[in-house]
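One structure is given here, and the rest of the page talks about it.
Entry: chain A
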Amino acid sequence: MSPTPYLVLSVILFSIGAAGVLTRRNALVAFMCVELMLNAGNLAFVTFARMHGNLDGQMVAFFVMVVAAAEVVVGLAIIVTIFRTRRSASVDDASLLKL
Partner candidate 1 sequence: MNAYAPILGLIAIAAVFAIGSIVFSSVAGPKRFNRVRLDSYECGIEPTPQPVGGGRFPVKYYLTAMTFIIFDIEIIFLYPWAVRFDHLGVWGFFTMLTFIFLITVPFVYEWRRGGLDWD
Partner candidate 2 sequence: MTFPWLTTLIALPALGALLTALVPSGRGTLAKQVAIGAALVTLVVGALISLQYLFDIDMGVEAETYEWIPEFGASWALDVDGISLALIALTVLATPIVALAMWREAEDETRDPKAFFALLLSVEALTLTAFASRDLLLFYIVFEAMLIPLYFMIGMYGGPQRRYAAVKFLLYNLVGGLLMLAAVIGLYVQSVDAGAPSFFVPDLVALDIDTDTQRWLFLGFMIAFAIKAPLWPFHTWLPDAAAEATPSNAAFLSGVVDKVGTYGMIALVLPLFPDASREFAPAIVVLAVVSIIYGALLAIGQTDMKRLIGYTSISHFGFIVLGIFALTGEAASGATLYMVNHGLSTIALFVIVGFMIARRGSRQVGDFGGVQKPAPKLAGVFLFAGLSGLALPPLSTFLSEFLVISGTFLRYRPAAIVATLGIVLAALYILWLYQRTMTGPVRPDVEGMADLRTREAVVVAPLFALILLVGFFPKPLVDVIDEAVEPTIVEVDVERPEPLAPVAEPVEEGTGR
């Protein structure tokens, strides 16, 4: 099995995620794009694990899932709080802090 397609897919996912974070103004969407990036990383890890024939990469994928979950929890907490306070989840509305 050639790993290349998987890697290419993972890079594409990563790029979509990165582009999303940089362009989307909704905090939730940006955050989901980050999750997409993490999962792209997972895919890459699993592919490489397969390539190298060891399980390290798979293991990392597991841990990354945990981390992603923790990140979701923390992120949602923050986003919901700010959403409740200012009734908007747009990153642009969060503009009290400017250079």
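One rule holds for everything that comes next: contacts are C-beta pairs under 8 Å (C-beta built on N, C-alpha and C of every residue); 3 or more make two chains touch, one makes a residue touch a chain; residues count from 1.
How these were chosen: all candidates are chains of the complex that A comes from, given by their letters.
Just so you know, these numbers come straight off a predicted model, no measurement behind them.
A.B. asks: Judged by that same contact rule, which candidate in 1 or 2 sits against chain A in the complex?
C.D. replies: 1
A.B. asks: Tell me, which parts of chain A touch candidate 1 in their complex?
C.D. replies: Residue positions touching the partner: 62, 65-66, 69-70, 72-73, 76-77, 80, 83-84, 87.
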